[in-house]
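Removed: one protein chain of the complex. Kept in place: all other protein chains.
What follows is chain A.
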Amino acid sequence: MSFFGFEERTLEREKNRRVEQDEDLAVYTWGEESYDGLGDALQEEHDELNDETFGDVGKVGKDFDFASANPAVQPISKSFFLKNLLAAQAISLESIWDDRSPFSMRLNGSGRSSLQPRGDSPAQHRQQSGIRTLQEIESEMQALLRERQQQLLQQKQREEEEFLRQEEEREFQRQRLLYQQEQAQIQRQQQLHAHQHRTPPPRMLPVSQSPRFMEHQQRQILLLQQQQEQQQLLRLQQLQEQLRVEELERQLRSQHISTIPPDPDMEALQHQQLQHQLRHRSLPLEDGLPYLPHKLAQAEFLRDMQGLPQADQEALRVEAMRKILEAEKMEEKRRRKAAKIAHMSRYNDLMTQSDKDFITRIQVSQLVSQDPYADDFYAQVYGAIVRSRMGLGADDERVLKFGASGGVALGAPSKGGNRRPNAMQRMQQQVERIVSNARKREEEKGLHSLHSLQGALGKTSGRSYKAAPRQLLQVDSGAAPSASPTLSHAQPHAHISKSDSISNSHSDAAATHAARLGRETLGNGSSEDLVRMEPLTQREILVTLENMYDLVLNVEQLRRDPASSRGRRRVFWSNGESNEFDRLVDQMWSHLKVMLPLATSTPHPFISLLSAAKGKKILPRVTRHFDQQRMNTLLTLLIACFSQLDTQAFLSSVLQSILPIIVKGNLRLVCGLVGLLMHGQDIVAIAKSRPGLALLTLFLTRVEVMRQGEVDEIPTQEDFAQWQLMFDHLFQLLTPEFPLLFPSTRMAAHLPRDQPHINIPGIDSLDQPVWQFLAALAVQASSTQHQILVSSLREKVLDNVLSAKKGWVVDEEERTTKLANVDLFLHALGLDSSQITM
């Protein structure tokens, strides 16, 4: 370890040496106990010949006194001494001994005469008059002292400035010399160079323009700047210190003025002592202060002399100081900025354009992959969705393809911003250039017929820069064709494929049961040779669903594939593609296990699949690819097993996928489905659930639409008769439960009896689907059914109207909701809430 550049070892050595020297020295211990008595051995005699030896010359003449002999020299040396003396008074050690502070001067008046070599100050006149106050004396002495110090300072500054200037001059000269030398050397070298190589390479720059030389230059500039900055900083610090000291002084003085001292003499003494100390403390600072303090001192002096109002002076001074400080700060800032810029531009032009291109090439080459679309799957799909949402052409993929060799995925389009697209375009061009270059090189290689030798020495990993982390898990990627566009491990999962085969066999069995299912759904099926199964386990569900996802992604990929970019409709596909598509859809169909007999298990396998969240999510994606007949079957199964469904996500995902079928279905289908709902299932429970109610409402409205005749296929009279039967049955089943369909009524049963009108926030919006359903029911009901409806719902209706009209509501919104709900139902009956009077 070394401090301040000194090597410690050297110090150590030095110390050791000194110790050794100490031991070499003779040690005299006279007067101590261990004194060896050498002193006693001295011979004290034989002194009588000393005069003869050293001479006794009598009077010594004055012929060596040149000064007195040559009086012309005298004045010069005298003034010189005087100058030295003055300087010494201010700062030398002597001045400490020779105490001329106001305090000591006052105490021993002898000092005064020597202190005032420059005669007449106004104070002196007054002194002669003999009557003076303590304050006068004090101020007088201060003024004198200040004056003297000021003069000394000015002189000192002048000297210092001169010195600095010379120093700078010298430095500058030195720099110039250095630079010239360097230039000369460079020229010599260049000449030498030119001599050696008649044709220098085009990229060879003269050294003076090379980046490294620039760097050197800049570093020197930087160094200079730093020095200047340091000086600046030092100056600032001194200034601040000075300010602080003066502030202290001023406080003392004002204290002195404002307070009437109990003992004026003592107070004054103390004050002077303090000031004296302050002066001494500030002295070394003032010495190092080149610019401002003398001005400040002058200002203070002037103020004392002229007796200007203190506040004005103060304001002026503060203002001036502030300005100075501000200027300093600005300068500092500018310097720092310049230094920073210089620092940053150190490495400018270190890289040539071709260097940069090289780096870009490395970076871009990492983006090239064999299957750009799959690698960028999510961004691509997202981009497609965004584009289709914006109404742009959805077919253009953001992938750069280079024949069969792969491509670069460009990701999703960036939103807005002008920079990114530009960068994208540039990158695109870059990549194209790189690829074409690579191809050209390949062709050249082909020309040189190096192909035969290629790989003869083993394969080198040309992409060593691709610093991929070592794979910790080695997953066997077999040679099997990749089943999934998104999964890199191409091996289709063995266990899944095993389950495939099983389920395939099941679907075979299912095919044989297909006819029976139809019969069963109509309610007259027999359960002969039914293959009963345990419900699907969680793992089976997950495995099947994963398989489904693979299939769905394949199908979607097939639809998106540029090879079939002629359109999204299957009609335009070529035979092979169509076959592939059909095969995949068939697989999906069998995986859904829709064709398994109803009684296979409880819950039905298909319903089990829907129990998982991702099962519900995938349903709309799957059903998109199914034809009408398959969808009808699926819907039938769904309705038949409706009570087995967990109703949580039904509305959001499942209903969405079956809605289009119901909307398009004919009366016979609707009839059959409603029949299915009532057959063997608790229709009341279904009607009390939200999705069930939604489903029933959907059926009723569909029938109403058909009744209005707004459909392509007008139902026959027979169908209507069938429906009427179905409807009556439904109405009959639900009649005792009408009030209980409302969530509010069911909740009210749990509320305390004495508060029947307690408000549950949002309860009216929960009731709304029920009112809708009842309205749909009322539209198709006969007049007797109307009466049943009114009588069973009378209380509920009145309750709502009453609370709306009597103002038992939280806000206006709730009131309107209540009335709108009731009116929804009453309008269907041909009534209105305004007709009800209380």
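Keep in mind that, in the parts below, a residue touches a chain if its C-beta (ideal position, glycine included) is under 8 Å from a C-beta of that chain, and two chains touch if they have at least 3 such contacts; residues count from 1.
Please note the rule applied: contacts and distances are computed from a predicted model.
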Complex member absent from the view - protein name from UniProt, among "Ribosomal RNA processing 4, SUPPRESSOR OF PAS2 2", "LSM complex subunit LSM3", "Beta-adaptin-like protein" or "Polyglutamylase complex subunit TTLL1": "LSM complex subunit LSM3"
Residue, one of A:317, A:617 or A:827, that touches the chain absent here: A:617
Hidden-chain contact residue, picked from the options A:542, A:655, A:740 or A:802: A:542
Hidden partner interface residues of chain A, rising order: 375, 377-378, 468-473, 475-476, 486-489, 491, 493-496, 498-499, 502, 533-534, 537-540, 542-543, 546, 549, 612-614, 617
